[in-house]
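Remarks on the structure that follows.
The complex appears here without one of its protein chains, the remainder shown in place.
This part shows chain A:
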């Protein structure tokens, strides 16, 4: 088995992370050889760090899984994840940096001079952070389960414990070097196996995925069912089975599944022959949309494909700017100009990364269609190297991918936990005192860990989409209007945050809890951005107009500070370094 390699890969990533962090701290310098001004984090390095922290388990595992299961519609996810930074670049990056805010509540307070807005923004930051942590922990559980066979919730718990200890002991801070390293690790972990996968695929006479039909097993494939499942078979297929099928105990012998429904017992392994169509489970509605895999908007997603797509686009395009761990990174830039340059580089880096993702999705459709049966589509990226390449090479590449996945959730989880804990310590639980920042780490990660243990069947990328939706309906109006409209007032911001963010948060909670399983109501709640973003904007604008006399007295001065280059308003390190000095 590849367990040993996989565990070694994950351990190596954890060790390397700790090591880079420790070395970054150890670099001590004497006065003679450097100047502070030249040492501030250059935009490119900060961009690596932003990308490293941003590319989460949802990007690494989830998107490929969704493409495998639901087709090309899901490519909107990587597009949205990247395009969010375009919106950030155009409207937010530089002014946000110039505001001097470290977190989103800081921005709210700096712009509106209101403690109330600050407090509500804090609660929303914690909500978004928890929502975003949930799928990361799921990704962690999935990866560790594939490596060691431990139950899913256990992996989440392990990662939560590791991150808590590391953050609380001050070891794994969101150090720029560590996060930058994680980006390159993730890119490598996808790029190198991708090259080998493509070579193998060529050697396999470049089979094309069966675009419009149910996927076909390319090779003889064993499928293991841990829990009972009912399958619908459309044409008779001869399999070998170990375990229980239709109530009959089978012991590795051949067996014919006739057309119709079959009940597969727990702990059963079926081996399908090459060329057999993949039967699909009866439950898990969303996965059973095989006929339209390659056709966008063809009823692939519930019955409201167009609506869902717009929901996804709005949420990801506008939600990125409200992610707590992304915003915090921009503080590291010395000025607004550097913040913009960072964002441009981030766009390139994310683009490069997301080019690889659909490849894994399509290859997964081709070579790992059994994941549709078990519902583990998020595992596509992890199992492909072993499936296609096999042997020691496959195991090594598998270990590399596992290490990359580990980097993905470690970096995002630690960054998010830091941000959420910071906000918790500062605004939500001020009685703890500022020095007890580390205590706040516990609730910051315990809540999503607990939620992860109870919520079982939410695809990783979908859950991230929900976090984006909440962020898009609350912080996007706050940031865009706060930066570009001087008429925004504190009551308006409160109303917008509560109505937009609150309604999205409610919809998302209901979705995660499994409130509405199907029908138009489910679609409305699962893709709330389409209505909640306009609600947030409208509430902010209308209430602000109604309370026009409450525009903060300093609004004009604040706006000037947000939009004028630092050299004019003061703030940046403007210094004519002596041109002829040897530096």
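To be clear about the criterion, a contact is a pair of C-beta atoms (placed from the backbone, for glycine too) under 8 Å apart; a residue touches a chain by one contact, two chains touch by 3 or more; residues count from 1.
By definition in this document, contacts and distances are computed from a predicted model.
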item	value
Protein name (UniProt record) of the chain left out of view, among "Succinate dehydrogenase hydrophobic membrane anchor subunit", "Aspartyl/glutamyl-tRNA(Asn/Gln) amidotransferase subunit C", "histidine kinase" or "Iron ABC transporter ATP-binding protein"	"histidine kinase"
Residue of A:418, A:464 or A:494 touching the missing chain in the full complex	A:418
Among A:188, A:509 or A:547, the residue in touch with the chain that has been omitted	A:509
Among A:7, A:86 or A:110, residue touching the chain not depicted	A:110
Those residues of chain A which, in the complete complex, touch the missing chain	25, 27-32, 35-37, 39-41, 100-103, 106, 109-110, 113, 170, 173-176, 331-334, 418, 421-422, 425-426, 433-435, 437, 450-451, 454-457, 509, 512-514, 553, 561, 566, 570-574, 578, 581
